[in-house]
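Excluded from the complex is one protein chain; the other protein chains are retained at their positions.
Our next item is chain A:
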Amino acid sequence: MPWGEFKDTAAERRLFQSRAMVMLTFVVLLIGGLLARMYQLQVIEHDVYTTLSDKNRVQVQSVPPPRGLVYDRNHTLLAENRPVFSVTLVPERVDEMAQTLSQLGGILDVSEEDLERFQRRLQEPRRPFQEIPLRYDLNEQEMARLAVHRHELPGVEVTAELVRYYPHSELTAHALGFVSRINRDELQRIDPVNYAGTNYIGKSGIERFYEDLLHGQVGYQHVETNARGRTLRVLERENPVPGEDLQLHLDLRLQKRAHELLDGRRGAIVAIEPATGGILALASVPGFDANKFVTGISVNDYRELSESRDKPLFNRALRGQYPPGSTMKPMLAIAALDSGATTRDYTIWDPGYFRLNDSGRRYRDWKRGGHGWVDLMDAMAESCDVYFYEIAVKMGVDTMYSYLSRFGFGEDAALDVSGALSGLLPSREWKRAMRSESWYPGDSVNLGIGQGFMLATPLQLATATSLIANRGTWAEPRLLKEIEGDTPVTDYLPDGTHEPLKLKNPGDWEFVVETMAEVMHGRRGTARRVGSDAPYRMAGKTGTAQVFSLAEDEEYDAEEIRERLRDHALFVGFAPVENPKIAVSVIVENGGGGSSTAAPVARALFDAWLLEFPANDDGALVGSVKAGGDG
C-alpha cells in the first residue's frame, strides 16, 4: 500500500485547503501591493521620473567658441588655434588602474604632477564613464606609440581640443602675451556661463587686454547621451559666436628685424607710427617661446626661464624702468624754451663741470674738458650736460615735472598694452612722501640729464619721441588697428585721453626737431656717423644711463668694468624729419654708449621701415588701412 494513503484524511485535505486560501489571499495582497507601487511610480510620480529620464538622456553641452585670431598689419598670422591631443581615462572601463597608469608611463612622458592631478580628479565625485584627463598636448611620437598600444589599454582615450598657437613664438611673446589654462583666481572673476567650455584665458599682453573680444560667446547643444556619456546625436544646437579676429599695428617684419638687431644682447625696442600711435614693433630681447606656457610649462623649463640671468620672461619694453639719461634732453629743451628758462640763442661756457655755487659739488659733464661756448643747438648736438644742468636749475622741479608729465612720463599712456609700468617722474611731493626729504637743487641738476630719481620705460620714451615727431599732437600708443567684422575699434580704444601740448611759440617744436636732426647730421652731432649717407633726414638723441653712480672725480673705463655693470645705451628718434613715419626708442642693456650701440640699431630700423620694406602701407591688402608708412 502506498505510503501515506491511509492517513490521507478529509481533515488533512481541509486543513490544506484553508492554508491554500490564506496563501491565495497573501498572493493577492502582495501582487496588489506591487501593482500599487507601479501605480505610484508610473501614474502618480510619472512626471518626476520623466524629468529624471530626460535629464539622464539629454545633456546640455557647452560648445566653446573658437578664439579670435591675431594678425599683424600685413595680415600675417601671429596667433592661431591648432588641435591639441590629450590622453584621458574612463575609470569604469580601465581593468587595473595602477597597471594601466604605469604602462602609460612607459609609453608617454607622464610627470608626477600629471599623476597627482589625475588622482585628485579620480577622488572627486563625477558621473560614471566620465573621462579624466591625464596628459595634455601629446606629440606625434607619443600619439603613434599610444596608437600601437591602444588595444592593450581599455578605457584610455585620446581627445582633441583647439589650443592657441603662436607660429612666431619668441618674436611675439612680449608683444602679444599668451593664453594659458584658467587658474583658480581667474575662475572667480570670469563669467561661468560664457566660459563653460573654455579652458584657456589670456594671461598677458593683447591676449589679456582683448580677452572679451577674442573669446567670443559660448554655444550650446542638447545632445542625447548614453550612460557612458557618449554622445549619440545632437538634438538641438546653438552655435557659438567665434571670437573676433584682431589686426594689430605691429609689423612682423619690423618686429623680426628688431629682434635680430638686438640678438645676443639684452634690450628693448619700441617703434611707433607717430600719426596713429600704432605700435609697429615691440621687442624685448631675449624673448621666450610663449607656446610652452599655453598647455602648461614644465617645472624645469619654467625654472630655466625664470632663473636665467638674461631674464627672458621680463618684458623690458613695457616694464623695464631705466634712467633715461640724455634721451630726456629734447623734452627738457621744449620745456626750457616754452617756460623761458632758455632761448634759442642763450649761450653758456661749459668748463666740463657745473656747480650750484662757487664752493659746491661739481656736477661733471660727460666730456672732461667741457664743450666750451654752447648754445641750445650745440648742447643738443653734442649732448652737453652742463647746459642742461643750468637750465634744469633755472626751471626748477615743478616746471620740469609739469612739462615732462605732458609727454607721458610717470603714467601708462598706452591704450591697450597690458602690464606696462609708469616709470618714475619725480616731483617735490613725491620726494617728500617717499623719502621724507625736501627737493634739493641738486636733484634738479640730476633730473636735467635724465638721471637721479627719474625712470622711464622704452615705451614711454618712444611715446614722448612720437609726440615731438607730431609737434605736440598726441596719438596714444596702441596695438589694435582693426577688429575684423563690424565692431569699430573706437568701441575699445578711447580717443583723446591726452590734451595736445601747445607751445607759446609753436615754432619751438621745429627748432627742437632741428636740434635733434643736428644730432644725426650735424658736424659735431653725437650720432653723426649713424646719420651720414642717409637718403632721408632723421632726428634723434643718444643717451647713456649709468648703471652705478660714480663719485665726483672718479675715473672709469668701460673696458675694466664687468660687462653687467656697463652703462645702458639708449637712443630715441624719428624719421623722416619732415613727415615722420616712425619713432623709436632703443635701449641696449650694458651696451655702453648710446651713439655707438643704440643709434645704429635705430638707423637700421629707419632704413628697414622707410627704404627696405615695400608697400608697408599695405595698399595691396583689401582696403583695411587708411594711413601707413610709405616706402
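Going forward, contacts are C-beta pairs under 8 Å (C-beta built on N, C-alpha and C of every residue); 3 or more make two chains touch, one makes a residue touch a chain; residues count from 1.
Operating definition for what follows: contacts and distances are computed from a predicted model.
Engineer: Quick one: the chain not pictured, UniProt calls it what, "Peptidoglycan glycosyltransferase MrdB", "Sarcosine oxidase subunit gamma", "ABC transporter ATP-binding protein" or "sn-glycerol-3-phosphate transport system permease protein UgpA"?
Structural biologist: Answer from the UniProt record of the missing subunit chain: "Peptidoglycan glycosyltransferase MrdB".
Engineer: Where the complex has a chain not shown, which of A:50, A:217, A:505 or A:579 is the residue touching it?
Structural biologist: Selected residue, touching the omitted chain: A:50.
Engineer: What is the set of chain A residues that contact the non-displayed chain in the whole complex?
Structural biologist: Where chain A meets the chain not shown: residues 2-5, 7-8, 12-13, 15-17, 19-20, 23-24, 27-28, 30-31, 33-35, 37-39, 41-43, 45-46, 48-50, 52-53, 56-57, 125-128, 224-228, 232.
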